[in-house]
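Complex shown without one protein chain; remaining protein chains in place.
Order as written gives the chain letters A, B and C; numbering starts at 1 within each chain.
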Amino acid sequence: MIRVAILGATGYTALELIQILLRHPEAEITALTSRQEGNPPISSIHPQLTARIDMPLESLSYDEVADRADCVFSCLPHGASAEAVAPLLAAGCKVIDFSADYRLDTLEVFEQWYGAGHPDANRLGTVVYGLPELFREKIRGAQLVANPGCYPTSANLALVPLLVAGLIDSRGIVIDSKSGVSGAGRTPKLATLYPECNESISAYNVGQHRHTPEIDQTLSAFSSKPVEVIFTPHLTPMTRGILSTAYSYPQGDVSETQLMDQLREFYSGQPCVRVVEHLPATRHCSGTPFCDITARRVRDRVVTISCLDNLLKGASSMAVQNFNLMYDLPEAMAL
Amino acid sequence: MIRVAILGATGYTALELIQILLRHPEAEITALTSRQEGNPPISSIHPQLTARIDMPLESLSYDEVADRADCVFSCLPHGASAEAVAPLLAAGCKVIDFSADYRLDTLEVFEQWYGAGHPDANRLGTVVYGLPELFREKIRGAQLVANPGCYPTSANLALVPLLVAGLIDSRGIVIDSKSGVSGAGRTPKLATLYPECNESISAYNVGQHRHTPEIDQTLSAFSSKPVEVIFTPHLTPMTRGILSTAYSYPQGDVSETQLMDQLREFYSGQPCVRVVEHLPATRHCSGTPFCDITARRVRDRVVTISCLDNLLKGASSMAVQNFNLMYDLPEAMAL
Amino acid sequence: MIRVAILGATGYTALELIQILLRHPEAEITALTSRQEGNPPISSIHPQLTARIDMPLESLSYDEVADRADCVFSCLPHGASAEAVAPLLAAGCKVIDFSADYRLDTLEVFEQWYGAGHPDANRLGTVVYGLPELFREKIRGAQLVANPGCYPTSANLALVPLLVAGLIDSRGIVIDSKSGVSGAGRTPKLATLYPECNESISAYNVGQHRHTPEIDQTLSAFSSKPVEVIFTPHLTPMTRGILSTAYSYPQGDVSETQLMDQLREFYSGQPCVRVVEHLPATRHCSGTPFCDITARRVRDRVVTISCLDNLLKGASSMAVQNFNLMYDLPEAMAL
Partner (left out) sequence: MIRVAILGATGYTALELIQILLRHPEAEITALTSRQEGNPPISSIHPQLTARIDMPLESLSYDEVADRADCVFSCLPHGASAEAVAPLLAAGCKVIDFSADYRLDTLEVFEQWYGAGHPDANRLGTVVYGLPELFREKIRGAQLVANPGCYPTSANLALVPLLVAGLIDSRGIVIDSKSGVSGAGRTPKLATLYPECNESISAYNVGQHRHTPEIDQTLSAFSSKPVEVIFTPHLTPMTRGILSTAYSYPQGDVSETQLMDQLREFYSGQPCVRVVEHLPATRHCSGTPFCDITARRVRDRVVTISCLDNLLKGASSMAVQNFNLMYDLPEAMAL
């Protein structure tokens, strides 16, 4: 049994993570941390867990966490996460980090998008980016994995196979993404209040969303030229799900069949991506570990459509996919 | 032109009120107050109002408000509202109070449900309860009107005509109400975050909701015996609307026809209540000043179903209905 | 491996059933039937199932079904279901019937609520009602189980323990239920079109809903006197979930603690009911096999609140709970 701790267990991704780990035959949750006072039971925060797990939220030192756990999932916010990760790695834990702290390769880009001050900057550039479909072998040997962002996962899984095969141009890519509200987290804010979100869709952080450099970085790694995407996220009146509609230019005379064949071949045998003929809806992936992808030729353009559950393939099921790889378990175990 | 001020103009009921007053031929908004810093334009808080009203939110003294306005709508929270109302009345303003401060007749009941300390307790028992369908004549002459709560309005409008005609027993009344989330206000809270409310219904404040004594008081006023209702509110995944399903015992051998006839007669000629044959849905009243009501006989019981838009007939359109009565204007003007 | 067939596999309950059976270690789906032309793959109807099951929808004779399956889940509509069930039982299959055909004990009551003509009326009165928490032992030995309705399950699980212990009166029970729209099925109808349901709640079939006699029958079985409930269903703007708020009179001087203790004791050790201190929300049970129940004393009344996922504990997970019992497997296997 692999002993597992979750840092910052009060949010929506932690709730999903706990539910997956409860049915995981090789993992045992041994610690849940939070700054909540009085060590309340986790089920008082997430009533869904009543009668399924009887464990308190604790405020633990890094040593205490390292004593109790072989592997740590950090659901802490960026900045706070890197502060926790460094000592845990030093103590020998494996770590899967949900925050953005280790996703970007350079401090310069990190500071441009997240502001000054990274508590563990030296490690940047050496951390494995935990997108299993692209970096499976590196993940297997990693002690620390940076779990990707939800938007980048939906976009990168659709575009990398086409870029890598030279079917689309690396210039001129537009990614128009629509996300459910759970992506904004569980901290009360006016913008995510029910009457503000319901019966309404809007773009936000246009040209400024922090997932932009993460998409650029991954697409660039699979292209001969640096990629700079136009990325627009939209807040959609639903709890879960991301749908990304991406527009790119074909390289030469590329047919829809070629696009679909390449996607199918690229993901052949991969357990968590489904290349589909139909136009996917987020509902099809909700509650599942899948990313559904399709491609169309429209006039002079390639349109790819990909969707996933932002809390699962966009966060927690992907984290467990990484965990499974790190411990040499079947990749889709418990997903 | 009647000069009108709105206190506490940042909430959902104030937004609706502003929109009604903007189309009111006899009212002119002359002040909007709030504790926001820097006198931001109201349209920066409610973008719906862009290009429709160009007025700042100001932090004004009661004297300044009284100087600018003939009539004041107070959308302040309970406690704060009574503090503002007393000096405005002294300065000669008419006041329509959205808070609960003046709805209950006795300090004892107020303190039992709202806690100790009413800033203007002496006035309790003398204030007109602003439910036009029941207290129209008193409202006409009033300087201060207590605008009713949204739940009580939906319940009282269905039950009073049947009680008053002796068609139902005053004992054993159960009111099961379902409300949209806007009723909980615009202050960010975990309970009204989108992912907490969406795809979920739940009861809240069971046996403890503060609208209970307000329903008891009005029903008792129209019954020979004191009424104590069982009232259960439910948070429903929609922005607007209240539906109240009320269960009562018939007095003797009462038919569905008798129930409907009495409702029709009671509301004959009244502009904001529709007695309907079909089972009403909150959608039918959304955006309108109507309360829709129907009644059924089921086994040994009477079931009434009533619905309204909690922000309109449950708050702001009723406030303007009261305003119209107080200024001898057609009751439904601008609604 | 137990070979399993699903009749009428295109609806929402069948989709949930398939997903549960796909992870069931002792069941293997061997046939999916429907009247669809051309034997389309099930994933073309339910894209959620893409890459998870590769099986056509077939139009099979009862003999063909009986050849392929040991156990048959019938998701056919009432009337059609009994027509299929009779020959399958004769051929030796075990059957779990989702329809209402075998839930009521007498033809008289069936015809009163469902209209004349039951194709297998002689069997009425001999069929086990598949509510495991109440009829576990009978289910173990049954060849045919009538899977209960969603509303009755939510109401009966809350009320039976209190009735049986004499804590509440069998007279005067009111059940006010709120259901998500998936309960109305997958056949396109104006009433369940998105714009008709969204942002709206309404009561329907007041005093006439066919689940009424099913609730009466079960409560009566656990009471010394025949029970006739007042039952009002409401269509709620959510896909899944039922919340039932039930109002009853205490027998004598009953405290909230007594109510909760009785519920806890009654469900002690039962895997699919959670007696909870907090007020449950349908969201807590969504995607789970649980029914959450709590009770309150309010003035002269007992208020119980129970909720469940109408497609799971209200249909498909309960069907598999019955399946597990019928085959002597752990009751919560795969749930």
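One rule holds for everything that comes next: a contact is a pair of C-beta atoms (placed from the backbone, for glycine too) under 8 Å apart; a residue touches a chain by one contact, two chains touch by 3 or more.
Keep in mind that this is a model prediction, so the values were computed, not measured.
Checked against the hidden chain, the listed residues A:1, A:190 or A:279 yield one contact partner: A:279.
Check A:230, A:260 or A:332 against the missing chain and you find that the one touching it is A:230.
The hidden chain makes contact, of the residues A:25, A:141 or A:207, with A:207. Seen from chain B, the chain kept out of the figure touches residues 47-48, 50-51, 198-199, 274, 276, 278, 280-281, 283-285, 287-288, 290, 292.
Seen from chain C, the chain kept out of the figure touches residues 12, 180-182, 186, 188-190, 192-199, 237-239. On the side of chain A, touch with the chain left out of the figure occurs at residues 172, 174, 176, 178, 180, 196, 198-204, 206-207, 228, 230, 232, 234, 236-241, 243, 245, 247, 279-284, 286, 296-301, 303, 305, 307.
Rule of thumb we're sticking to: only the chains that are shown with their structure count from here on.
Rounded to a multiple of 5, the C-alpha superposition of chain B onto chain C involves a rotation of 180 degrees.
Of all chains present, the one whose mean CA position sits nearest the global mean of protein CA atoms is C. Put simply, the C-alpha centre of chain A and that of chain B have 45 angstrom between them. The distance from the centre of chain B to the centre of chain C, each centre being the mean of the chain's C-alpha atoms, comes to 39 Å.
The centroid of the Cα atoms in chain A and the matching centroid in chain C are 37 Å apart. Residues of chain B in contact with two or more other chains: 180, 196, 198-199, 237-239.
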